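Here the complex is missing one protein chain, while the rest keep their positions.
Right, subunit A next:
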Amino acid sequence: MAEYVNKRTNRGAFAGQTPFVRLQGISKHFGKVRANHEINLDIRPGMIKALLGENGAGKSTLMSILSGRFQQTSGDIYVDGNLTSFASPKDAIKAGIGMVYQHFMLVESMTVAQNVLLGQEKAFLVSPKEQEKEVAALAEQYGLPIDPAATVSSLSMGEKQRVEILKLLYRDSRVLILDEPTAVLTPTETEQLFEAMWRMADQGKSLVFISHKLKEVMAVADEVAILRKGEIVDEFKESDVPNETVLANRMVGRDVELSLDAQPVEPGATVLDVQGLDGDGLEEIMLSVRKGEIVAIAGVAGNGQKELVEVICGLRKPIKGDVSILGLEWHDFYPRPPRKGRSLAYIPEDRQGLATCKFVDLVDNFLLTTRHSFTTGPFLNRSKAVDTTVDIVEQFNVQPGHIDADARSLSGGNLQKLVIGREFYRQPDIIVAENPTQGLDISATEEVWQRLLEVRNRAGILLITSELNEALQLADRIAVMYRGRIIDQFPKSDTKKVDAIGLMMAGVTPE
């Protein structure tokens, strides 16, 4: 993985100026839940501030207050030294604070220039040429290369993100909040983003960078603030942090193992065999998974992983080619896979929308896929399910473990632990895990990884991941996917190929 070199040229040019935004004693309570407590934070011109924290540490709440979506319970916000209150996101935008969300809010069928100027047109009639010129100049100024006449739907994720940033710059935002901006980017795009961030900071913008990736925080940030349990527990200059491990320790408040020692398990019978799967954007996929091994499909999201997973998990019919699951042909296995035992478990990326129901309690969410094990005749044995849910919540360390609370009260990491606990309870022989640690903090990631390694003894695991590190930590074999094809497959021990994964993910086959 590439080492990032901080290319700031103008750091310190704005030192000593009044902070754009100062948060003083900000607290936010949701009923009894204390999401933020007495937070003090200065956002200074020309500085990149990284905000680090575990899931549920209160980062999103704090940023929602800053961008006007929530109002603080107590505390003050000063903009340019003046006490201000944000009644709505509009006020925050007026004050020059803008946010780039993880999910882009763009009109896909419109051009880049139209998206940037949307709602900001200066006259009733607009000239596309003029608009494009204006956007091109802005893009040039901040080092965000993009074709202003291109349609948004044709852009890559990295380019779309640039459009989002340009939207804010066009509105003269001085504070740009980036919520996990690198989650959807290729390594090259990430580097481009960082360069643009440095350039923006050099020109006096201030940036707030939310990320779980310590390496990136180390590389890109000037200042680091660590949130834990709703409080800022630590704040320091980037130069004061010796290395990632120290940073990680400060974040979770204890020592973490960032790399795992995954001892290989003797592989058993083949549980999944895909031969020449074609169609739906997939090309000639050959893949097999044996009991006792983790096969990682590495690649940037959107290269056919979703289609492949949907076929394997029975949500989509294979168009051409053979898929055999636990020795049965696809059409014999689906549409009625075994309801308990000797089956396939799917841990989808979309935990909130697909794997669980938001407004339903933990027991019912547990029953979602395990309901057949708790059925006698037509009746559902809910009290037995309650006991089992309590066990699972405890065993998989789901916090807070109130089983009668709605699923939406859990943070992403805890929800994922519940989903994993539920799927493991079914004792599957194959597990398909799709970006299982996306958006999770270090300690939850570590727990999820441990669970997957443990379960390898009795199941074969197909891991779809866009995190190179995850593939390297867990997998026995790695397959790299690009534009619907698996361009190479190799064991983790093949160091030469492992070194070239980054290139392969970008479609380059090394010779």
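Assume a contact is a pair of C-beta atoms (placed from the backbone, for glycine too) under 8 Å apart; a residue touches a chain by one contact, two chains touch by 3 or more; residues count from 1.
The definition used in the following text is that contacts and distances are computed from a predicted model.
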Name per UniProt, for the chain absent here [options: "MerR family transcriptional regulator", "Putative CoA-transferase subunit beta", "Branched-chain amino acid ABC transporter permease" or "Nitrous-oxide reductase"]: "Branched-chain amino acid ABC transporter permease"
Among A:Lys358, A:His402 or A:Arg483, residue touching the chain not depicted: A:Lys358
Options A:Lys320, A:Arg382 or A:Arg483, residue touching the unrepresented chain: A:Arg382
Given A:Leu62, A:Val112 or A:Leu367, the one touching the chain that is not displayed: A:Leu367
Residue, one of A:Tyr142, A:Trp198 or A:Tyr346, that touches the chain absent here: A:Tyr346
Hidden partner chain, residues of subunit A it touches: 30-32, 71, 85, 87, 314-315, 337, 346, 348, 353-360, 364, 367-369, 371-372, 375, 378-380, 382
